[in-house]
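Notes to accompany the following structure.
Note that this complex is displayed minus one protein chain, with the remaining chains in position.
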Amino acid sequence: MAYVPLADRDHEMELHHPHTWIGKWVFCQDHKVIAIQYGSIAIFTGLVGLVLSLLFRMQLGFPETADFIDPSFYYQAVTMHGMIMVIYLLTALFLGGFGNYLIPLMCGARDMVFPFMNMLSVWVFLVSVIILMASFFVTGGPTGGGWTLYPPQTTLAGTPGHDMGIVLMLISLAVFIVATTMGGLNYVVTVLQYRCRGLTLMRLPLAVWGIFVATILALFAFPALLVAAIMMLFDLLLGTSFFMPAIIESGTPLDHNGGSPILFQHLFWFFGHPEVYIVALPAFGLVSDVLSVHARKNIFGYRMMVWAIIAIGGLSFVVWAHHMYVSGMHPYFGFFFATTTLIIAVPTAIKVYNWILTLWEGDIRLNAPMYFAIGFIFTFIHGGLTGLFLGNVVIDLPLSDTYFVVAHFHMVMGVSPVLVVFAAIYHWYPKMSGRMYHEGMAKLHFWCTFLGTYAIYLPMHYLGFLGVPRRYYALGSTDFLPASAQDLNTTITIAALFVGASQLLFLINIIWSLRSGPKAGPNPWGAASLEWQTPDTPPVHGNWGDSLPTVYRWAYDYSVPGAHQDFIPQNTPESEEPTVDAEHFDPDTDGSKADV
Amino acid sequence: MSFFKTITTKPWEKKGVIGGLDPEGAINAPNEKVALSVFLVVISVVFSLFTVGYFLRMELPDWQPLSEPGQLWFNTGLLVLSSVLFQWARNIVNSESSKHLTAAFIGGGFFAIFFITGQLVIWSNLQDAGYYMTSNPANAFYYLMTGVHAVHLLGGLWVWSKSSIKLLSGSEAKSLKLSVELCTLYWHFLLIVWIVLFAILSNT
Partner (left out) sequence: MALAVVVVLLVVGSIIFHFMQLYGGPWYFTELAADWGTIDFTINVTFWVTGFVFVVANLFMAWCVYKFRHKDGQKAVYEPENHKLEIGLTVFTTVGVIAMLAPGLFVWAQFVTVPEEADQYEVLGSQWQWQFRYPGADGQLGAADVSHVTPANPFGINPDDPNGQDDVVVNEPNMHLPVNRPAHALLRSHDVLHNYTVTQFRVKMDLVPGLVSYLWFDPTVEGTYDILCEELCGIGHFVMRGSVTVESQAEFDAWLASQPTFAETQAISEPDMAAGQAAYAICASCHGAQGEGNQALNGPKLAGQGAWYTERQLRYFQTGVRGGEGDTLGAQMTSMSMTLADDAAIRNVAAYIESLPDTPLDPTVTGDVENGRKIYQANCAACHLDDGRGTWYTDAPSLAGMSDWYFVTQISNFGAGIRGLHPNDHYGEQMVAMATAMSNISEIEDVAAYINTLR
């Protein structure tokens, strides 16, 4: 089969137009519906992870009140919280949710290349979530071995969930990897092959670049987790000794011999570090677009931004052992991995500079998505800089396994990406639903989340300096921890409860606005990229009506000198630049204004 | 245009349609083939990581090399034949005449089934001879790596069986051209993986 010319593509793709409710919302092959399914499952799972975190924070902050939390449940909650947030919320939401929604729209395609496989992907993802949740109901409960699942600990009697919980966790991860691979192949091929006429790679919005590179990372990094999971299952169920050395379990020697626990850590982090960027790169991309649109200015240094995404993606495969400085691996590795880790700071810093320089001399509309985007820059600077402490191998000696680590990675890959998630949901909500969210409630949500999380994590760094170890059910009595460390823990818990509760604002806003939000119009922000130029809002199945768009310019033609309005859509030919100023959504004239 | 050249262009400078009907940078091949190629890279990563694990684990003192049975050579021959038949099917489907297509395509799959059967025989022989998975990591790796390879082959056979049914029920050869090509690509890939695995397993 020769290559199908683009003009014929409209006919090539057979879209399945479903007529029943089930066909439209359950077994649907439309990338937009699949995106919403992916996103909803991820957010629901994330809510479970959030509640778990509030429960174990109760134990840490109010050990007397929270006497219903025993050590066993504490470790299970900590473990499940970590795994859910990293894998089942953030990875699934960025790739399966935003990737699915935005890639075909931003590429000017009708759908993903393989819509049926796309549908399978979301269903397999749901199966993995169900298996994960099932572990709450089996004997022994879910695994409590920490989200890193280090053997031999996770499989021994001294760890909660060492019998069924860990098996279900490993199986769930394997199933999740199948889902990600199916989705990932789709995203990569769609970006390569289904861009519309005139849409060169360098005309793509950075959101697509971020998701594209992150998908490639996911395709190459998740196999390491799969390999580790398979080998661990062999050790666990078939009695092999890949990771299991000769050890004693509760006084009884086991039959294992000679295995290497550090081998597991290498495999895990060979996946685990790229995983950080699987979450971060889509966030970088999405926030770049939000900043650019609301600053009415092109993203500053687009080429550098693309190079940085590629450089970070490549480097992320050669820094993994910085999670293992104190693991007992050969200490000479420390020199290499400290160097590569600090090198990765350079392209990351460039991205930060360029975001700020995008604001410089802009025409900044302080809409809710912009609040979240600017909040992201602040938290990301904070989290990125603390990473320079931990990446520098000797500073990791005092700080690793303390609350400093917890605070660092929550700033950089918890709070920051989540702020982007909110920015992106508010930003694309009008396109997805056809209605505006409630601006005031969204801003209130921003203030609660932004200030609340900083109140959680800034003090937590200092607990880490003090030497408070992570994953302690109770601090107990020590000579060096002042009693006020517990007070700080209590404060942090109060802030966490506040942040947790304030997420209701988001849920209420999103659900309420679906029916009652004001109608949004096709392009309320005056954005130039393709997804805002669809003939219908929300876009219907097939996205583009009768014919596919043609792209004449990059995605960032904002405030072009000589143009009559401050943005030129990507599909506007040079000769037809519009002359009428489009109406922007302006929070200042919006009735729901609430600049708290 | 090279990738490096692509990413150094200044996209804001040039307006208008760039490229022809194809988007610049798209690969001139069916999408399924592009997807399969990416997937093959992913599988390569899986097998590479097993291999890296194998070599790292080998360094530890309790390793006792497993002497691989001679029957593996016979099995390798089966898999080579399987690949050859698929290649033949691919050549047929690209030419005008579609004679022997059924024989070549379905025969190729059957030799793959023979290969898997042969692998199963070796496993049970090893078990009978006392080479248990738990007795030594070299044994465990043998079972693990050959097992994962066989699972991938089974996945291919599933696709092959669907195409075979179409072929037998009289579908036109042309409509199966892509399936035959993809199967052939996948089979050659798994043959290469097998030869590499075989070389590693029998030389260590």
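Read from first to last, the chains carry the letters A and B; within each, the first residue is number 1.
Methods note: a residue touches a chain if its C-beta (ideal position, glycine included) is under 8 Å from a C-beta of that chain, and two chains touch if they have at least 3 such contacts.
Everything numeric here is computed off the predicted structure, so don't read it as measured data.
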* Could you tell which one of A:Gly49, A:Gly108, A:Gly141 or A:Pro282 touches the chain left off the display? => A:Gly141
* Structure fact -> Considering the complete complex, of A:Ser327, A:Thr490 or A:Thr550, the missing chain is touched by A:Ser327
* Structure fact -> Touching the hidden chain, out of A:Pro459, A:Gly500, A:Pro518 or A:Pro538, is A:Pro459
* Residue numbers in subunit A that touch the chain omitted from display -> 63, 67-68, 70-73, 75, 140-141, 144-146, 150, 152-153, 156-160, 245-251, 253, 258-262, 295-298, 300-304, 326-328, 331-332, 334-335, 338-339, 342-343, 345-346, 349-350, 352-354, 356-357, 359-366, 371, 374-375, 377-378, 381-382, 385-386, 388-389, 392-395, 397-398, 400-402, 451, 454, 458-459, 462-463, 465-467, 469-480, 482, 484-485, 488, 556, 558-561, 566, 586, 595-596
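Basically, only the chains that are shown with their structure count from here on.
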* **Centre-of-Cα separation between subunit B and subunit A, whole angstrom** => 33
* Please name which positions on subunit B make contact with subunit A in the complex. => 6-12, 15-19, 21-31, 34-35, 38-39, 41-42, 45-46, 49-50, 53, 56-57, 60-63, 133-134, 137, 140, 144, 148, 177-178
* subunit A residues touching subunit B - in the complex, by the definition given at the top -> 1, 3, 5-7, 113-114, 181, 185-186, 188-189, 192-203, 219-220, 223-224, 226-227, 230-231, 234, 238-242, 255, 257-260, 263, 266-267, 270, 298, 302-303, 306-307, 310, 550-554, 556-557, 573-574
